[in-house]
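Only one protein chain is missing from this complex, and each of the others stays in its spot.
Let's turn to subunit A:
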Amino acid sequence: MYGFEAMTFNIHGGYLEAIVRGHRSGLLTAADYNNLCQCETLEDIKMHLSATEYGPYLQNEPSPLHTTTIVEKCTLKLVDEYKQMLCQATEPLSTFLEYITYGHMIDNVVLIVTGTLHERDVQELLEKCHPLGMFDSIATLAVAQNMKELYRLVLVDTPLAPYFSECITSEDLDDMNIEIMRNTLYKAYLEDFYRFCQKLGGATAEIMSDLLAFEADRRAVNITINSIGTELTRDDRRKLYSSFGLLYPYGHEELAVSEDIDQVRAVMEKYPPYQSIFSKLSYGESQLLDKAFYEEEVKRLCLAFEQQFHYGVFFAYMRLREQEIRNLMWISECVAQNQKSRVHDSVVFIF
């Protein structure tokens, strides 16, 4: 029903779209970031944030603040907003909203499994998990010894179960295959999400496929860069790329055989949307790539708000808030560790 969303969208989605747009207008602006970057102590940051929407979440924190507290409270706000929206949502928006959290679920699973492998305390690991990606039996992950058990014991009950079909092996878990598992899961998740959005159709499909394609391409680049110099074979590497996106399929072929960062760059520069990202970097540079990607992502996410009657705004809002929390974390860390000169290294202005 492309083009006819305007007639029916507001029946179920209108209220929540209004809510999410309201939330968006509460995002910190460049002026806020400028002020935050001038802060001398964490108290200053709290003081500044108390004038924003984070105020009620931070006001009851006793005085010696820590970066973790700030981040935790800010995340709590995001989670509260998410839960509120999820409560109000009807199908298919509620499924869409749930899809947004699967990425965090994958991260959490990997976090717990890696943590247990290195014999960390489960409770401590649970605290580090992103609250959006929590599910009931997450703590039980610690019991599993290999992929098969992981799947059979815990994940079969979670929405992640279908994504697991490709990585069930009875090998014991180690760092390498956990990382592969993460990427396989993510690939399956992105593809599934992509299919789901296509099924929704309309402006949602149009906007989400653009955003997800960017996500997939970014992951492909990251996988390539991270796997350079490891024992991951080219075929294995190719298997981790999602089967959609701008790079699919020819870019993937080339990425799979890239052996250093400059080759990756040569591949990517063939794609006009990514040219601008790479043109900012000097040759051989990969440190700033993350930031460049984040900036591009933020730009695209902001554009999602320019169109009405689609679900992409929810995805975009969640991502923007997460970016904002990352920014706050970075600023707080810099302030706490007296590294104020580095504040601007990783802060991505949203507006």
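The rule we apply is simple: contacts are C-beta pairs under 8 Å (C-beta built on N, C-alpha and C of every residue); 3 or more make two chains touch, one makes a residue touch a chain; residues count from 1.
The criterion applied here is as follows: contacts and distances are computed from a predicted model.
UniProt lists the omitted chain of the complex under the protein name "V-type proton ATPase subunit a" (options: "V-type proton ATPase subunit a", "Integrator complex subunit 9", "Vacuolar protein-sorting-associated protein 36" or "Ribosome biogenesis protein WDR12"). Touch with the chain that is not drawn comes from one residue among A:H66, A:R152 or A:K299, which is A:R152.
Within the set A:N35, A:T69, A:N146 or A:N222, the residue that contacts the chain not displayed is A:N35. Within the complete assembly, A:D136 is the residue of A:E91, A:E119 or A:D136 that touches the hidden chain.
If you put the missing chain back, the residues of subunit A touching it would be 35, 38-40, 43-44, 47-48, 50-51, 59-63, 122, 136-137, 139-143, 149, 152-154, 157.
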